[in-house]
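To start, the structure itself, in structure tokens.
Left out: one protein chain. Kept in place: all the others.
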Amino acid sequence: MANRNFLIGMFVLIGLTLFTIGIFLIGKRHGAFARHVEFYTEFKDLSGLTKGTKVKVAGMDAGQVAEVGVPDSPLSRFRIKLQITERLRGLVRTDSVATIATEGVVGGSYLLVGAGSPQAKAAAPLSTLPSREPVDMSKLLEHGLVLLKDADINVNKVGAKVDETLDGVETTVGNANDLVVGLKQGRGPAGMLLKDETVASNIRQSVTNAKEATAALHKASGRVDDMAADIQSRGVTKKVDETITSARDAAANIKDSSKQVHQTVAAATKPDKHGVDAGTNVRETLSNVNVASANMTEDTEALKHNFLFRGYFNHRGYYSLTNLSPENYRKDRLFTNPENKRAWLSAKELFIREGNSEVLSSEGKKQLDAAIYKFGESVFDRPIVIEGYSNGADPANDPADALSSSWRRAILIRLYLQNRFPLYPTNLGIVAMKNSPPNGLGYSEWDGICLVFLRPQK
Amino acid sequence: MTNAIEFVGDVSVFSLRAIADLFRPPFEAEQFWIQLAEIGSRSVPLIVASGFALGAVMTLHTRSTLVTFGATAEIPTVQSLGFFIEIGPLVAGLLMAGRVGSGIGAVLANLRVTEQIDAIESLSIDSFKFLVVPRVLACVIALPLLTLIMDFSGLVAGFVAEYAASGISWHLYIERAFASLDWANFVPPTLKTAVFGFIIGAVSSYFGYTTSEGAQGVGKAATNSVVLCSLLIIVSDVVLVQCIAVAFPRTAL
Partner (left out) sequence: MNPDDSTAVFFQSVSKSFGAKEVLHEVSFNVAAGEALCILGRSGTGKSVTLKLIIALLRPDAGKIWIEQDEITTLKTEELSRVRRKIGFLFQDAALFDSFTLYENLSLPLARLTSKSQEEIDSMVVKVLREVGLAADKKTMPSQLSGGMRKRAGLARALVLEPKILLADEPVSGLDRITASEIDELLLQQKTERQTTLIMVTHDVHGARRVGDRFVVFDHGHLVAYGTAAEVESSDNETARQLISLSS
């Protein structure tokens, strides 16, 4: 009898204990036993958010959506009441932004409230937090595709126009870079027309942009290939697969088109007997090309930030060496790491004056060759950044314009290195630093350039 | 056909009588405790062992699948959802249909065949209340408790298997296991086994209590109990899952 009652007692106790544990653990996840603070936020698009959806503050589970108020007209937005556990209240500021995020490719959505800035006041209970409309993944891809298509059309248009105008041009030029150098030196009729520095710089910029866009796209599409293969091998839904394929196709299109542009521009700027007319057209065309290639750069940029590709770029440590802003550059540990190999070359050694502008001296070329040689063979597959420095003492320019002078110097060096060595264009970055190197490198001021050989990332 | 309908009617009347008699004194408390010990406590080893084996096997299977998606972090979630929503309740129900259903069927049939039920009646003891009601009630109460034991055994085994594979910490495992679990995934599926318990108690009692054959009837009652209980548990599960989905449209899975 006693034995029997013991058995029953154990059985009932174990069962009830487990029930309590279950209730408690689920309650903990819902924060049912924690004190809550309630806030509001508003969205135009709910993206699958429902009552009970998890709320995270700065990535930590914080509570759930308590209510979803449906708008009565298309003009107003869904009003969402969210509960946030008392513990995380300190992170919620008046400038905390609420967004709807997803837990990975197959996960559900949750409401993410960003940690606010310390300057902002703590958000009062029941206040409405600012929100950012969610970006739908499929819409993002769609958007990217539209952009790519636009760029494609633009490039084709430009190509057609150039073709039309320069129908008579027959001889081809192997390399646009050579041409630009030629132009720079004022050779040929087109060169005469384009001798003014702004135009020459424009052309250089355009060609570089076009090349970089091509290379970036090439790389990106290669990456897309890898990812597509990867995703296919994991058998994720066909839809994603299809989207990736179309993104890849579009990227391939751009690659072709920009190649075309590259060739056309090369053909267009070749010295030629058509003289003035051609030159005028070239100017116009170049400005078109500039716009088009800028578009392309934007597109690749958009691609880079797309979540599918983000991981790859994060892993590499930087998005692109193309548009390094001096400000970001100085802050980025990747570039200012003292462990990077550096070659400091002064302006005196590198440049000689030729007319109004600076060109590389033969001594300078030797110095550069030696510097590259010193970096060793791995230089050909690691990124190099060319930091241009100038104290603004160039008499041809506004003395204060150290920035543009340092920029030009960097461009010159890049052109040289590109022609001289088998360097991958995307691996060559330029940045204009005026006359002040980043802190902690032992130079407070520099006039010339500095080649930075980035150390491998882990 | 007529027989089948009559059978359904008989079982229904029998089951309703069990419910009605439950609320009509006198209460056979002593018999209830005896049955709760027999049906509940003595089933715990079976339930724990099955839950453990099933939990380990399930983790091994889900792991091999989820690992190809790189979704190994979801293993505890899959394990807990699987066990709390369906595997725990259903397997506990079916195991009890086998162990308890056959037991009740055979015991009551034996009581009938050896005239013990007549003997009880001859003492003016309501044999239905004395034999059937305590068994049905014990099943109804024991099943949810056994289900909980099964659920947590499966979870513990899942943890052990996952720990062996990836060295996950207990804390993280529990955290993830309950991360996606809602009230609707825990309470209603656990309580629905009370219905399974009622089916087991009522149906197997029916077969045992109403047997009219000799020794052969005992075996037949046991077999029929298991077969019909298992079938009804699975069928009612379909209905109950739908009911839960209707009652908790937002969170039930």
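All chains are identified by letter, namely A and B, in their written order; residue positions are counted from 1 within each chain.
Following the convention adopted for this analysis, a contact is a pair of C-beta atoms (placed from the backbone, for glycine too) under 8 Å apart; a residue touches a chain by one contact, two chains touch by 3 or more.
The structure presented is a predicted model; accordingly, all values stated were derived computationally and were not measured.
The chain not shown here is in contact, across the full complex, with B. Residue B:123 is the one among B:1, B:29, B:123 or B:246 that touches the chain missing from this view.
By the touch criterion stated above, the residues of chain B touching the omitted chain are 34, 110, 114-116, 118-126.
Here is the rule we use: only the chains that are shown with their structure count from here on.
Mean C-alpha position of chain A lies 59 Å from that of chain B. For chain B in complex with chain A, the residues that touch the partner chain are 33-34, 36-37, 40-42, 44, 68-71, 84, 142, 144-146, 148-149, 151-152, 174, 177-179, 181-183, 186-187, 190, 250-251. Across the complex, chain B is touched by residues 4-5, 7-8, 10-12, 14-16, 18-19, 21-23, 25-26, 28-30, 50-52, 61, 106, 234-236 of chain A.
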